[in-house]
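For reference, the structure I am asking about is given below.
Shown here: the complex without one of its protein chains, the others still in place.
Chain lettering (A and B) follows the sequence in which the chains are written, and residue indices restart at 1 in each chain.
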Amino acid sequence: MKIPERILLAHGAGGRLSHELIEGVFLPAFSNPELESLDDAAILPELPPGRLAMTTDGHVVDPPTYPGGDLGSLSVNGTVNDLVMVGADPLYLSWALILEEGLEGEKLRQHVESARRAAEEAGVTIVAGDTKTVPRGRGDGIYAVSAGIGVVPEGRRVSDRRIEAGDAILLTGTAADHGATIMALRHGLEGPGLHSDCAPLNHLIGELWKGGIDIHAMHDPTRGGIATTCNEAASRSSLRFLLSAQAIPIAPGVYAVCEILGLDELYLASEGRALIFLPGNQSEAALEILHAHPQGRDAASIGVVLPAEAGHAPVELETLSGSLRPLDMLSGMDLPRIC
Amino acid sequence: MRTRDPFSDSEAVRGLAREIAREAEELEARLTIMEVCGSHTHAIARAGLRSLLPEKIRLISGPGCPVCVTPVDWLDHAIALVERGDVILSSFGDLMRVPSSRRTLEEIRSEGAPVEILYSPRDALKLARSRPEKKIVFLAVGFETTAPTIAAALVEAEAEGLENFLILPGNKTMPEPMRLIAGDPEIAVDAFLLPGHVSVITGSDAFEFLARDYGLPGIVAGFAPTDVLRAVLEIIAQGKHGEAKIVNAYGRVVTREGNQAARKILDEVFVASPARWRGLGEIPASGLDLRPELAHRNAALLPVELPEPIEPPGCRCGEVLKGMIDPPECPLFGAPCIPERPVGACMVSSEGSCAAWYRHERWRNMESGR
Partner (left out) sequence: MCLAIPMRLEERDEFSGRVSLDGVSRQISLMLFPEAEVGQWLLVHAGYAISAIDEQQAEETLALLSEYAGEMMEL
């Protein structure tokens, strides 16, 4: 079965071309009995014991391909990570694409291939899928929508309500790599150190669970970055978070991109990092586990949780000059600030 | 974890802050220092410098945030251009959320209007080459630092015969509004923190008039925390001795004469013209208009239909820009005017005084964290 040269509207219409697309592109990539039955819905084998977790996510990214990833891997990892962040072990995903008429078949194949690889790396199975097409000029080439289910084993309770004063805040790697890479690409900047951190987090976080770490809460700082994610968690927990600029690991290239384009690294997305809230006295042990894993080499303790205090913002940063700066939520998109 | 520029060194910052506290004790009255440059506003907020300064030093923001002073009808004009159908707007990201009479550029973009966010005016030339069937209009805002980059892009387009690159002229120059503020008896400014990157182009001599004509000290300062604090220290020293001098404290990039090549290109392309400033009104010779020879590059001459401009009612940006009130004194501050839904332009850019206050200062005076 061959790959179409360009996507036509009919590829999403359910007729023969749709079938060709499924058999030529999707089935070869995601072969598994649940998907291959091609029924209206996948019937899953019995799940391991625990509470069921489910999530869904839409994905748009401009440009759709960038150093370190593309829409295919981003959509799979994003859904995997959403499950991991609530303490679940991710198991099954659905994956739907919306394609703009005229998209090159080869580009589609690349996104499918990287989705396949991402699923394999995370150890999840894609059991259902769909493709729709929109007329040329009505889409941005390719969009993805993914949903996933996983199981939270007995004994894991991950919730912002468990965050308490005295908790440490860990970040599992350098901040803002994904967001800075995308912004750099859009504005003509390049550098060997710039690539997305997009990755599945289940193996890394699994090590912490195995090591007996009592994770209170977890978030992946995607849109809006560390600052926005911390604000959301702080408002749900009614506590005060104090972060240290000195402690937040940032790749030098990322820092340079932010300086040049007038962006703030604390507001740019990561796609393969977690912010972890855990008891302060487990911080050392957790860091040791993280550092031993290739994905967690740069992990660091970046802040502490304190009781709320009058005159202080819910999230503050101790700047490099030693002063305190309130960190607000991101308002709107982060735009380069030049003039 | 980061290697960071030594001009932000925390030990030096603390040493300077301590020295400022010591020196300020001997001041007889409170010193009001106006930072005219939006990047200073941003840098001061970002480094949390207000919290390091003693009571006797009051920092206020002036009219140097380019998007904050861009008038409503200029934005209306930009939007009317895109409605012609043959225009692609290109702009710095800074302008995207500034309210016009009706909508923002970000809003019309989300409705499908072609608005490109660019890092450099040169990128607009690239766009013009790739879209020969459209007019690429660059929204020319910014002060003396930015205007030469736009002028250079125009010179390049002329040399290349790139017909479809135009600008909507809106660049402004700093000295004139500062003269206005310095001479206004209602505005009590004791000294100016002078714009470092504007001075790279104009040279520090361009601000001598402040000391000469108005007896006010002015310090050309960079944007690292130590740059700002050193300038404050110098202002206190002058204040104590009753002096008024223009001092260049950003000698690593600023000279007395400025950048001659840039000033020459600026002269080739632009002429001084009267300009309207949001909040300040019309100021003679404070704008840069295209020379008549370049009329074919002037998007303001393309026929469009303009709506009646509507100023946001109740917005006190004008008084904020002149340093007459602090942003929280505006009754709209915080409700309904917030960075996500700005009523006035000062709440838009992180350089705008209202936005900087909202993000960085509002907690300090609050009873409880939430």
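Quick note on the criterion: a contact is a pair of C-beta atoms (placed from the backbone, for glycine too) under 8 Å apart; a residue touches a chain by one contact, two chains touch by 3 or more.
Since we're looking at a predicted model, the values are computed, not measured.
Within the set B:A262, B:A275, B:C317 or B:A356, the residue that contacts the chain not displayed is B:A262.
In the complete assembly, the contact with the undisplayed chain comes from B:G15, out of B:G15, B:P132 or B:P307. Check A:P200, A:G253, A:G303 or A:P326 against the missing chain and you find that the one touching it is A:G253. The set of chain A residues touching the chain not shown comprises 184, 187-194, 252-253, 255-257, 259-260, 262, 337-339. The missing chain lies against chain B, touching residues 6-7, 9, 11-12, 14-16, 18-19, 37-39, 64-66, 92, 119-123, 142-143, 145-146, 148-149, 152, 155-156, 195, 197-198, 200-201, 226, 230, 251-254, 259, 261-262, 265, 351.
One rule holds for everything that comes next: only the chains that are shown with their structure count from here on.
Touching chain B in their complex are the following residues of chain A: 187-188, 235, 238, 240, 245-250, 252, 255, 261-262, 300, 308-314, 319-326, 328, 331-333, 335-339.
Taken in their complex, chain B has these residues touching chain A: 1-4, 8-10, 13-14, 42, 45-49, 51-52, 66-67, 92-94, 96-97, 106, 117-120, 123, 141-143, 145-146, 225, 338-340, 349-351, 358-360, 362-370.
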